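The next block holds one structure in the form of structure tokens; read it before the comments.
One protein chain is absent from this view; the other protein chains keep their places.
Showing subunit A:
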Amino acid sequence: MTHTPDTAVGIGMPAMPAPDYPADVRARLDADAAELVARYPDSRSALLPLLHLVQAEEGHVTATGMRFCAQTLGLTGAEVSAVATFYTMYRRKPSGDYQVGVCTNTLCAVLGGDAILDALHEHLGVGDDGTTEDGKVTVEHIECNAACDFAPVVMVNWEFFDNQTPESAKRLVDDLRAGRPVEPTRGAPLCTYRETARILAGFPDPRPGAVEASGGAGPASLIGLRLAKGEAGAGRVVAPRTADHPAGERPPEHLSAHDAPQKTSASDPEHPAGPVSEEGEG
């Protein structure tokens, strides 16, 4: 396996020419690349897929990988590295087998994403973008991943782990480090980061059952539909966050607080018990 220093991506000092892939690796990548390039009217369009492909080969984008992209597409090294450094999904240094991304964009952060990220940093003893000593887990914060109705959201190798808490996230990384199988709430049983990168390059997941895994839509995606079908009882659906009571399976409960102006435990300190008794009735 080739290894190149991080400086290869940097600007400034000209880097030494990157070593080539060994001949057998090169032949395999050439065949893959030809398949990807053929999907586009203009070969350069295959650059993002090819960068995913070389990331699948080595776990991050190396100088060797960029050189391969440049040679395949007839681009300069500078053209390729300008692109590779623009996009956040291309890693520029070796990282863990499992990339654990905690969403800390506003909505998830407020609902608990910040607390989850803090808990993971403390639990694993690594900082943001840090990798555990065993090389298994890299923790980072990520931006909104289009799953806000499942907040707080954690992604592992870009599979969804919805409705997380600090405790569930700590269990998750412990399982990953111990090699125990973990299943996303939406997505397929985890493969390694490199295998994930190959899917991103454009090669369908070869594992039987991967497409079907975790079933149809997630619970939050179905809430409106169930209401519209009268299944959950008007205004009485159950939060998907209560994991042991999927929507529609719990008996009708109280309607919760109105959205309109009203007193709350914060604004109405004389009646702190209000929400408590309601909560208890569920």
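Assume a residue touches a chain if its C-beta (ideal position, glycine included) is under 8 Å from a C-beta of that chain, and two chains touch if they have at least 3 such contacts; residues count from 1.
Rule of thumb we're sticking to: contacts and distances are computed from a predicted model.
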Omitted chain per UniProt, picking from "Acyl-CoA dehydrogenase", "p-cumate dioxygenase", "Glutamyl-tRNA(Gln) amidotransferase subunit A" or "NADH-quinone oxidoreductase subunit F", is "NADH-quinone oxidoreductase subunit F"
Had the left-out chain been drawn, it would touch subunit A at residues 39-42, 44-49, 51-52, 73, 82-83, 86-90, 101, 104-107, 109-112, 114-115, 142-152, 155, 157-160, 163, 165, 184, 186-188, 196, 199-202, 204-205, 210-212, 214-230, 234-241, 247, 254-267, 271-279
